[in-house]
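For this depiction, one protein chain was excluded, whereas all remaining protein chains were kept in their positions.
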Amino acid sequence: MSRGAVERVLGVLAALAAAALVVLGLLVAPPDAVQGQAQRLMYVHVPAAWVAYLAFAAVLVCSVAYLVRRDLAWDRRAQAAAELGVGLTGLAIMLGSIWGRPVWGVWWTWDPRLVTTVVLLLVYVGYLGVRGLAVDAHVNARRAAVVGVAGFVNVPLVHFSVVWWRTLHQPPTVLRPAGPASAIEPVMLVALLAGVVAFTLGAGWLYLRRLRVLARRAAPPPVSVGARPVPSVTVVRGDGE
Amino acid sequence: MTRTARPRTRLVVVGLVSVAALGVLAASGLQDSLVYYRTPSEVAARPRSTTQRVRLGGLVQRGSVREDAGSVRFVLTDGAAEVVVLHRGDPPGVFQEGQGALVEGTFDGRRLFRSDLLVVRHSNEYQGADGETYRPPDAAVGAATP
Amino acid sequence: MSADGAMSLSLECVSCCFGPTVALAPLTLRMSPGTVCLVTGANGSGKTSLLRVAAGVTRPTTGSRRVPGMAVYLRSGDGARAFQTPRQAIRFVGGMRDSPGSVEEALALLGLSDIADRRVRELSAGQRARVTLAVALVCRPALACLDEPTAHLDAEGSVLAGEVLSRLVGDGAAVLVATHDDRVLGKVADSRVHLRDGVLQAAPW
Partner (left out) sequence: MVSVVSRATRVALREMALEAGAREAATVVAPFVVATVVLAGLGLGPRPDVLRSAAPGVSWLVVVFAAVPLARSVAAAEREEGCWDLLRGLAPASALLWGKVAALWVWLAAAWAVATLLTAALFNASTTAMGALGGGLGALGLAGVTVLFGAIIGAQRRSGMLAVLLLPAGLPALLAGTQASTPGVDAGAWIALLVAYDLITLAVAWAAFPVLLEG
């Protein structure tokens, strides 16, 4: 299957999953017994955060691959993933804030989960900013890769902040040791999974599109060795005079 | 010129040092210091200052909520100790008995806690309003002790 | 001709591009120890790119580079911080290269003894160019890439620059010099290359 076809199929699947998410999340799933309608924000807030983690993991893998291979294609993959991750983290923070207002009663609180998430966002905004400082694409890629690898330390910190420390934010429901079965009503879990699928497919679609744009912008170096004879000079003693 | 260590050596060193650092952290007992809120038992065990601001978390005891105009009074418990909270202002919409809550404020005298910020702490468990189709076990305990 | 392994510099099919701009078209340049090569060319013809790639401070886009030992790239005026004194700057370099003995000698050779304890920012451009030459000398590099070493230098200074090149060569270094001034430096040159729009012109051009 060609690249364009993969992209189109992903786009269609993402649209279908999004439609399923809307139906399941807004119509089929019941409002939460305690939180009421506001709880429906979970179906977008949680997938946004998960796919952001996934994107940052991709940044880590691509950054390491760049440092090993020194191939700018890996750097472009890392950049596209980081852009997605920054957007989704911002989205997760915004949605979480909107969810927190009716449920906790505040937009924001100095809770470890919230603070570590904002730090995560800042670090990857910095990651994107480090690119474009130098003229040489490889210098930019190398600096970004260092930040991309070191910055990933934040991701486990964000995820486990609710387990390690006592926080206002609730601990994981689905990714908890006992599994999701006893903590969430099955139809809600289905809606949540639909959200995860829709966000993952949508992110994959955006990722491929972005990668295409980046690859088009990054023309291969305008020199080719072997096209014509390379001028060659060897300097030995007493050659000149 | 001294040779620079190979990338893999460097990664291994970073890994080992990180493990050592995590060991230092695990041995330090930082867990007890880095808390977002205290429980009623913890504040019962310590001497109370009437000026220091405290963030207190627990369950709202069933049958303890009394709402007046512009304020609400309830008992916050963690099963072992209780604190009477007087909160100025209207509680958030989802505030109810048996749920987790966080309050910020200062102690006034022996048992009364004057709060000016009330936040509902919701559990990681979700169910439809029709509780008969689905009843998660130990819902209340999960909210108080993460 | 000496074997490839004994070269002080080997650039094989090296090019240097910045985005779509070709600063340096593919070229091969080898220098055996104890040689001087002058690089001439108009402004923007790729002299500096060639020197930076040769010194290893810019990574080549294609090709490979090999220098057995330390390489240094110095533009006229480089090598000393504004608030250092020439003596401090040169002593630091000498200390890092384990050749503290050559510090005073380099200062004396370049006529810097009287101003060795003034701050570099109080010196004239020509005096700073002399400090750069002293730094190059004390570095004892395997390859010295000097970018316009005679810029701002008076006639006497240009002669001193030639003397510095001779001494570097005497220590077994290869010296790659970008210059417009081949009257003085030409005397010590073993070879010259010319760059036109990033393309190395085969001599004689």
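Residue numbering begins at 1 within each chain, and the chains themselves are lettered A, B and C in the order written.
Keep in mind that, in the parts below, a contact is a pair of C-beta atoms (placed from the backbone, for glycine too) under 8 Å apart; a residue touches a chain by one contact, two chains touch by 3 or more.
Being a predicted model, the structure only gives us computed values, none of them experimental.
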Shown chains that the omitted chain touches within the full complex: A, B, C
Candidates A:Ala134, A:Val174, A:Leu189 or A:Val236 - the one touching the absent chain: A:Ala134
Of B:Leu22, B:Ala45, B:Ala80 or B:Leu112, the residue in touch with the unshown chain: B:Leu22
Residue in contact with the excluded chain [from C:Arg97, C:His152 or C:Lys187]: C:Arg97
Contact with the hidden chain (one of A:Ala18, A:Val119, A:Val187 or A:Ala218): A:Val119
Hidden partner chain, residues of subunit B it touches: 1-2, 4-5, 7, 10-11, 13-14, 17-18, 20-22, 24-25, 27-30, 32-33, 51
Touching residues on subunit C - with respect to the absent chain: 52, 55-59, 70-75, 77-85, 88, 92-93, 95-97, 119, 135, 139, 141
Touching residues on subunit A - with respect to the absent chain: 67, 119, 122-123, 125-127, 129-130, 133-134, 142-143, 145-147, 149-150, 153
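Please note the rule applied: only the chains that are shown with their structure count from here on.
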Euclidean distance of C-alpha centroids - subunit A vs subunit C, Å: 46
Inter-centroid spacing, subunit B versus subunit A (mean Cα positions, whole Å): 30
Centre-of-Cα separation between subunit C and subunit B, whole angstrom: 66
Shared-contact residues (touching 2 or more other chains) in subunit C: none
Where subunit A touches two or more other chains at once, by residue number: none
Touching residues (chain side subunit B, partner subunit A) in the complex: 7, 31, 34-37, 57, 91-96, 99, 102, 117-131, 133-134, 136-137, 142, 146
Contacting residues of subunit A [partner subunit B, same complex]: 29-36, 38-39, 42, 67-68, 102-106, 109-112, 162-168, 170-173, 176, 182-188
Interfacial residue positions of subunit A with respect to subunit C in the complex: 135-139, 219, 221-223, 225, 230-241
